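The complex appears here without one of its protein chains, the remainder shown in place.
Chain nomenclature is as follows: A, B and C, assigned in order of appearance, with residue numbering initiated at 1 for each chain independently.
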Amino acid sequence: MKMVRLDKQKFNDFIRELSVEYSVYAPGKVSGKTGFIPVESGDEIDFTSTVTDMSAKSIFFPHSEVLFEYDEDGIRAAQTSHRPIAVWGMRSCDARSLVMLDRVFGSAVQMPEDEKFQDPYWKEKYNTSLIFGCACNEPLSTCFCNWFGGGPYNNDGMDVSVVDAGDVYLMEPVSEKGTDIIGKLSCYKDAAEEDKALAAKLASDADSMMIAPPDTDGLGERLTALFDEAVWEEISAKCVNCGACTFSCPTCHCFDMQDEGKGSRGKRVRIWDSCMFPIFTMEASGHNPRALSSARVRQRVMHKYSYYPENYGETLCTGCGRCVMVCPVNLDIREVLKRINVYNEQEK
Amino acid sequence: MSEWQPRILAILCNWCSYAGADLAGVSRMQYPPNIRVVRVPCSGRVDPLFIMKSLQSGFDGVLVSGCHPGDCHYISGNYIARRKFAVLKPLLEFIGIEPNRIQFSWISAGEGERFATVVTKITEDIRKLGPSTRLVKKL
Amino acid sequence: MTELPVKESSGSKKNSVLVLGAGIAGIQASLDLAEMGVAVHLIEETPTIGGRMPQLDKTFPTNDCSMCILAPKMSECVRHPLITLHIMSNLKEISGTPGDFTCRVIERAKYVDPVKCVSCGLCEEKCPVKIEDEFDVGLRKTKAISRYFLQSIPSEYTINKEHCLYLTKGVCKLCEKVCPTGAINYEDTDREIELNVGAVILATGIDPFDPIGFGQFGYHRYSNVVTSLEFERMLSASGPYGGHIEKASDGKPPKRLAFIQCVGSRDESIDRNYCSSACCMFAIKQSIIAKEHSKELEATIFYMDIRAFGKDFDKYYDKAENQYGVQFKRSKIADIKELPDGSLELKYTFENGDIQHETFDMVVLSIGLQPRMGSRELSEDLDIRLNRFGFCKSDTFHPLKTSREGVFVCGAMNSPKDIPESVVSASGAVAGAVSLLELERYDPSVSEEEEEKEKDVTGERPRVGVFVCHCGINIAGVVDVKNVAEFAKGLQNVEHSEDVMYACSTDCLETIKQRIEEHDLNRVVVAACTPRTHEPLFRDTISEAGLNPYLFEMANIRDQCSWAHMNEPEMATEKSKDLVEMGVGKARGLVPLSRLPIDIDPEALIVGGGLSGMTAALAIGDAGHDVYLIEREDVLGGNMRDIFFNFSGSDPQEFLAETIEKVENHDRIRVLLDSTIEDITGFVGNFRTVFKNVAGELEELTHGAVIVATGGNEHETSEYLYGSSSRIVTQKEFERMLHEGKFPAGKLREVVMVQCVGSREEGRMYCSRICCSKAVKNALELRKRKARANIYFAYRDIRTYGFAEEYYSELRDGGALFFRYTLENKPKVEKIRPDDPDSRIRVTVFDPVLEKDVVIDADLLVLATAIDAPEQNLELAKMLKVPLNSDGLFLEAHVKLRPVDFATEGIFVCGLAHCPKDMSESLAQAKAAGSRALTFLKKKSILAEGTIAEVRTDRCSGCGYCEEVCAYTAIEIDPEECVAVINDALCKGCGACVASCRCGALDLRGFTNQQLFSVFDSLEIEASEGI
Partner (left out) sequence: MSMVNNLRKTIKELLAEKKIDLFIVWEKGSLPLSATPLFITSEDEADRAVFDITCGNNLSVYFTKDRKQFSDKKVGIAVKGCDARSVVLNILEKQIDRRNVVITGVPCHGVLDKKKVLDKTDGREVLEMIDDGDTVTLKGKGYELSFDRSEILSSSCLACIYPDAQECDIFIGDARAEIPNENRLKEIKEFEALSSSERWANTRAEYEKCIRCYACRNVCPSCYCNVCFVDQNDPGWIGNTCEFTDSMIFHIIRNLHVAGRCVECGACERACPMDINLLQLNRKVAMEVKDRFGDIAGLDINGKPAMADFREDEKQDFIMG
């Protein structure tokens, strides 16, 4: 595959050209917080943060999404825009998360092959999307993407991999869609050999900045073995069970459905939910299988590092570090995983 | 209806304000037909959330009325209510909800005329403000 | 439905009572009797119940709205199945013996069929005859066909036959023509009925003094001189001027207002040498209210003495003076002159003889209270005696008995009274009446059979029936009723909708029942008039059709729609649709409610063995219930043991001895002397008390009611050198001195009495009420024994209210000297020989008449010391969870209408524990407390309200806010489970706890969050775009 270079001075042209066919999303600031926002020109993009405050998942899986509306005349599907989505500037951790989410929304492993449910709301957006990733040259101290097979220059989930090389962006298509688009757009030139060398240098520099991961092999099994252990009480002691971690997480995807209606008119809305909330598992009878905080914290950890890997062969965590940053009580997932390791060896 | 007509929810306590509203009617006092009355036992029953919900639901204004201090059929329900409103109203004004959208009054069983006056006043106030938009939830 | 005694009068004399007069006293007496299971015939002369109270705008000292507090009682009274109301009726004769009277009653013709009349008012509108409105004391006109006042109960119209053109001249009949229901009946005649009853209670009340023949103040000559009653109507928001005070001369609001006190009171020249007791407070109230209407207004009260002697009255007086700036001028009005601009020039004389002139815009005559017109005739008809002023005669020890056995009196009929005292006397009279009856305890709960008849609607989807009432043209004349009914058909869950001519008519009620059957309706909405009057009727109707009565909702499209928007028919129709939609919204979520029975233990506990406690014990014991009378001391009698005289000359000690004997020998009363209460737990009907008995052992009692009669203490003063000399004594000590004839050595020539020792000043901002009368009484006794003694009074206001005024005059006329002192200039007291414990006392007091100090070397100084609340009240109040006021006195549920009840059901108060009062008043209140307790004890069970709060314990975090905000102590936090627990017996269903519960753990049945949300959400409102 060929690498191309985009002069940053031409970045606006690039976005404009992309906008002809796509709704373009890119990192931007809303009221001081960074996330992925719809843009029409490069000027609206704010690319200063390594990890945006909010992840990119809400582009495809919004916090509140109307599924359908109803009235006396019947039920109508929610109105959606049919323009495909292009996302610019997704870090490897976010791009990888989309792959993980797509498995859930599009090819749930629990279902037989011919009955696999394709979530239309996700699929419609995701399948036609175009992801321009952006490698991290300066990973943060909270980044731990290298723990689970990722890395600052990992390309999973991207259609085009982008490297910020000073005055230019170096782009390399990593999927068919990526190749197509690179072929279609006009505002860049083929990359030179030095460019490729620079990209490789930046990649290895970035990799070297990452802190060496602990041993995560067999983490799932270890967790399963600890299911009934008191360690969860210790780990969860400081957790206040808010949803800051789950809502900022690029891979958390639990939702609730609510009907909002008045008389005979209304709509059904899918809303983010969090396994941290006590009512998440509240049953109609009033019984709550995860009434205690420890059970909920365990669930979150198990889901990410045991259940999902069991089903799909990789963890449901891309190591973006957002949960580490937002946790109001500094319950650091990295510390939790280390503690699991230690507990296994020493105390069990 | 051709012209915009505000719809105002009035939450009235059973013993004083609702009786005052009845008296206004019995006395054939005329006031604007824009209020929609909900009867509750006591102003003390009124949860501030009722007011928020009504605004969200699209009412253009809300009036809550109970017995004058000291008159409460339930001894002190209106005092309990008053504390809630004393906090709610400044808070809503603080965030920028128009002050006249939500109003509180004391109307006794004998104050039919006052009821008519209060309703006239709040209707005029809200007509001036125009349709409520700030907390309305569109379905 | 229930096992209530039948209300048929004849042949059931043993459990029926006739009450004459349906003012507040008559209403209270009827309600108390009916609650005990007694059938009541309530006879009222006018076309409505309510008496004088509805004429009042506000009531003192709380400024409660009079109608707000009275209306619920009125409707309760008229709805009670055991009360038969006879309006426009007069009692003509009582024959037979106590326990078995036959009463002849004339029911006057009403000329309007009350069953057909829907109170639409068309007749009044069309009637051509204007007459003076009695209710608004002539300030506005009414018609020959009318209702007495707008909120009359019953609300039906009647024809005034003296003025009706057809009935007097045979022409007109306009009302008949316009009446939509054919309710007019010119053929109606007076009817005579005979009622067989066991006892009679008279409560005919009072009339205001009519100053018209009393030239001095220019009433009816000067347009801006009005009576206090007229002024009250002016102040009233529902009055003729809509609450705007206007001068008759020019319609402008007055700026300077004068109140002249004692018009028709304390006036020997017109044979009214009694104090009307209420007018001082009435004037203070009116001045405060007038000032509230307009801040610029200046009010001056011209008075002789301000008699603010009731509970918290002095604080009110103080508020008027210091907070509202009302001027108080102690002076005599010499003359009033009308100036050309209609203002009035008052000439008045101060105590020192100074004469002043001052101009006012309006003068209010504080008219006194006098016996009701026709009371002399009535007394002859009924063979009862009156006192010299024409009030019904009763004696000190039996204040609620008339001269005829079995006939009781209450309210202001036997002496001028304000509202709470009338209410007290009414309940008290009931105690007398029930002692003549044979009453069984009864069970008001719904029988199982009845319960089974009720259709189970749980799990059914709502099937709502809507009935939209035309109310003749009352609604249909404005609202497009058919359109509304049609609209309702389209609403979610509405199974049936129709318009009906008169929803409340018998045939329509049948229709509703049929439709419930036909369409299998499980919720009913009636869009008609106000639920405040009609909800009970419709609830009964759907109940007869097998639906739980709470599955009903009303939309008020008459009182609050068609009547209020008569000129905007389209908008009124739109509003009606919305109201129906909201009604359906509420109805959708309604669920059946039941009123759970709470068993009642038949015994009563009375705390305190003084006169009040003993009297209450006898009232309950005589009604056949066991009573525990607990007393800390080793002897019964309390403060009464120190009382030896009274004005009437009868012997208090003899009466006390009789009472103690009756109590001690009563087979229903267990006297527990030398005993102290350790703990009281439980609630109405189910109290449990642990006390330490005479042997020092703990004993436990169970009982259904508690009466607090803990009395009061004489204030221990250190003022005026008390304690330093044998010649300085309190009135209590002085009374014993008089009784025992043991006076200080030597001649007793100069006796000084100082009033208000410890009362009405910092630390005790209340009047001890009885000290003035007591001092006067003792002074008169002294006069009897030592005719040559000179008696001097140092006082602030002489408060010999009621008939005690006569004795005050007697003393004054007999030469006693009175010096008024002020707080700033109290009498000075010194011992002539400081070291001698028997020294004579030199009293220096400023005489405001002579404007100089007067020095008296007294042989005896008698101090009228205050009455204190016992300190133990606090502990008892905590145990009972009832409140004390800032003076340490027990605080009743409502100072006007529930003067012996606590907000917490099943607990009552009487005597000095409530506030200072005299012997007769204590007796009346003790009987009242007994009666009120019997309204519970006479039932085997009481029914909890249907609309009460409930807890979802899984949501409750036990923060205790609900407990704090509940005025009825109906919620407690269970200390073990840390969750709120509601006592169904005590919950009144106000919902304050529900709205105060952040956790959503509480809800109010009948007004649940869900139900109310569905009302707020029911309307389709075109939402505007958010900005």
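Assume contacts are C-beta pairs under 8 Å (C-beta built on N, C-alpha and C of every residue); 3 or more make two chains touch, one makes a residue touch a chain.
Keep in mind that what you see is a predicted model, and the values were worked out from it rather than measured.
K.L.:
Specify the shown partners of the omitted chain in the complete complex.
P.N.:
By the stated touch criterion, the chain not on view contacts A, B, C.
K.L.:
Which of these, C:Asn474, C:Ser497 or C:Asn1009, touches the one chain of the complex that we don't see?
P.N.:
C:Asn1009
K.L.:
Identify the residue among A:Gly32, A:Gly74 or A:Pro289 that touches the chain left out of the display.
P.N.:
Checking each option in A:Gly32, A:Gly74 or A:Pro289, the one touching the absent chain turns out to be A:Gly32.
K.L.:
I need the residue numbers on subunit A that touch the omitted chain, in ascending order.
P.N.:
Where subunit A meets the chain not shown: residues 30-33, 48-50, 53-54, 63-64, 138, 140-142, 237-238, 240-244, 246-248, 256, 258, 260, 269, 271-272, 274, 277-279, 282, 291-293, 324-326, 328-332, 334-335.
K.L.:
Contact with the hidden chain only, please: which subunit C residues?
P.N.:
On the subunit C side, contact with the omitted chain comes from 954-961, 964-965, 973, 978, 996, 998-1001, 1008-1010, 1013, 1026.
K.L.:
Need a quick check: the contact residues on subunit B for the chain that isn't drawn.
P.N.:
Residues 48-49, 52-53, 56, 69-70, 76, 79-80, 82-99, 103-106, 118, 121-122, 134-137 of subunit B touch the chain absent from view.
By our rule, only the chains that are shown with their structure count from here on.
K.L.:
Going by the touch criterion at the top, tell me which pair is linked by more C-beta contacts: A-B or B-C.
P.N.:
B-C
K.L.:
Take the average of all CA coordinates in subunit A, do the same for subunit C, and state the distance between these two points in whole angstrom.
P.N.:
Once rounded, the distance between the two centres reads 72 Å.
K.L.:
Which whole number of Å gives the spacing of the CA centres of subunit A and subunit B?
P.N.:
So the centre of subunit A lies 48 Å away from the centre of subunit B.
K.L.:
Would you mind listing the residues of subunit C that make contact with two or more other chains?
P.N.:
Only 1017 qualify.
K.L.:
Give the residues of subunit A that touch two or more other chains, as numbers and ranges in rising order.
P.N.:
As it turns out, subunit A has residues touching two or more other chains at 262, 265.
K.L.:
Using the touch definition up top, name the residues of subunit B that touch subunit C in the complex.
P.N.:
Its residues touching subunit C are 1, 5, 7, 9, 14-16, 18-19, 21-34, 36-42, 44-47, 50, 53-54, 57-59, 67-68, 70-71, 73-77, 80-81, 84, 108-114, 116, 131-134, 136-139.
K.L.:
Residue numbers of subunit C touching subunit B in their complex, please.
P.N.:
It comes out as residues 57, 62-69, 71-72, 150-151, 236-238, 242-243, 530-532, 556, 558-561, 563-568, 571-572, 574-575, 578-579, 582, 893-894, 903, 947, 965, 967-968, 988-992, 994-996, 1004, 1007, 1009, 1012-1013, 1015-1017, 1019, 1021-1027.
K.L.:
Across the complex, what residues on subunit B touch subunit A?
P.N.:
Result: residues 57, 137, 139 of subunit B touch subunit A.
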